[in-house]
Structures are given as structure tokens and as C-alpha cells.
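Every protein chain but one is kept in place in this view of the complex.
The chains carry the letters A and B, assigned in the order they are written, with residues numbered from 1 in each.
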């Protein structure tokens, strides 16, 4: 069965790029452009991996991660966070919220695919 | 009244200006006297026909008052422009 990833990213071109490379790697990719409906989708779809942008319109990436970590059914979901800011302060905040992997933009495609696989395979 | 007391003696120029204001206050009183003077001249009983001389007198007084007022207004105007914020209640 194909591994399922939920991607929340507001820049349409970046979302297109990530979903292109991941689907080529055999993932089933669902994309959301904003954070408000994220939790509902997570509960409904039960994906294997969440890739979320830090700066999102409406509900931000950090808030989503905090909320899902508080949800017993989602607490163990692996989360990869993307950001274009990449300051150390943001990284610390993301780790405190429970992000498994923090990735700065721009990234290499190979890196994304490798990280996604590694996160789903488990620690 | 005020903390900086007005000086006891004034410079010549402001002294002049203050007397000019006194004169300006007196002018209408003086003018009133001159205008009412004809009352004392010809009591109604005498019946003397003095309309023409009275008229000439009144117009002369009138012209005189206008000239004096014109002369004073120049000085007063200049004075009030110079010390716009000056105290008004000097004696």
C-alpha cells in the first residue's frame, strides 16, 4: 500500500514541486494551502507523514504541530517542517513543539525524499 | 498684582503712548460736550433763528473731531502693534 503524506504549503509552486517528487517516489500526496482545516484532515485521512510549512495563512505550522501532539491519536505522527526563515530561534521553537525534522528552504529534492522515507521507517 | 511689577517710571516713548491712550479715552467725552453745547446757547423761548450758525458750528466740531481722531489713530495703532501683549490697566 502506498505511503500517504499530507503536505501543507501555501506557495503553490513549492507545493507542486514537492508533491511531484514524492509521488514519483511512490507516495500518495494530499496538499492543503492553509492551516485551518489541517487537523480535521489529519484525523480523517490518517496519513503516515505530515510535511508542514512554518509560515501559513490563518493557523501557523507551529500551532498545527502543537495541536496534533496534544491529540492522542496523532501524537506519534512523524512531522517534517519546512521554513524559508531558517533562523536558529525558529528551529528551537519547532523542536520544542514536537517537530521530528526541520528543513530549511531551499532544499535538494533527494534530501526531501530521503528524509521522508527515513521518518516513516521509524527511528 | 503681577509678579514682575510694572516699572514705576516709564521711558519717554511709552509714557507718550500711555498719555495718547488717555487722550483717546477723553476724546468722546470732550466731543459729547461740544455736541451738546448748543443746548445752552438758545433756550427755546428766545426764538432766535440760529439754525444756520448752529449747523455751521456742528459741522466744524464734527470735522475737528475727525481730524483729531485721525491723528490719534495713527499713534494708537502703531502703539498697540508695538506692545500687543502690553498691560492695559495702567493709570
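One rule holds for everything that comes next: a contact is a pair of C-beta atoms (placed from the backbone, for glycine too) under 8 Å apart; a residue touches a chain by one contact, two chains touch by 3 or more.
Methods note: contacts and distances are computed from a predicted model.
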The chain that is not shown, which UniProt protein name from "histidine kinase", "Xanthine dehydrogenase family protein molybdopterin-binding subunit", "Na(+)/H(+) antiporter subunit D" or "Planctomycete cytochrome C" does it carry? "histidine kinase"
So there's a chain missing from this view; which of the remaining chains does it actually touch? A, B
Per the touch definition above, residue among A:5, A:18 or A:32 touching the missing chain: A:18
Would you write out the residues of chain A that touch the absent chain, in ascending order? 11, 13-14, 16-18, 20-21, 55-58, 84-87, 104-110
Hidden partner chain, residues of chain B it touches: 1-3, 21, 24-25, 27-29, 31-32, 35-36, 38-39, 42, 44, 47, 49-52, 54-56, 58-59, 62-63, 65-70, 73-74, 76-77, 80-81, 85, 87-88
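The definition used in the following text is that only the chains that are shown with their structure count from here on.
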Where the CA atoms of chain A average out and where those of chain B average out, how many Å apart are those spots? 96
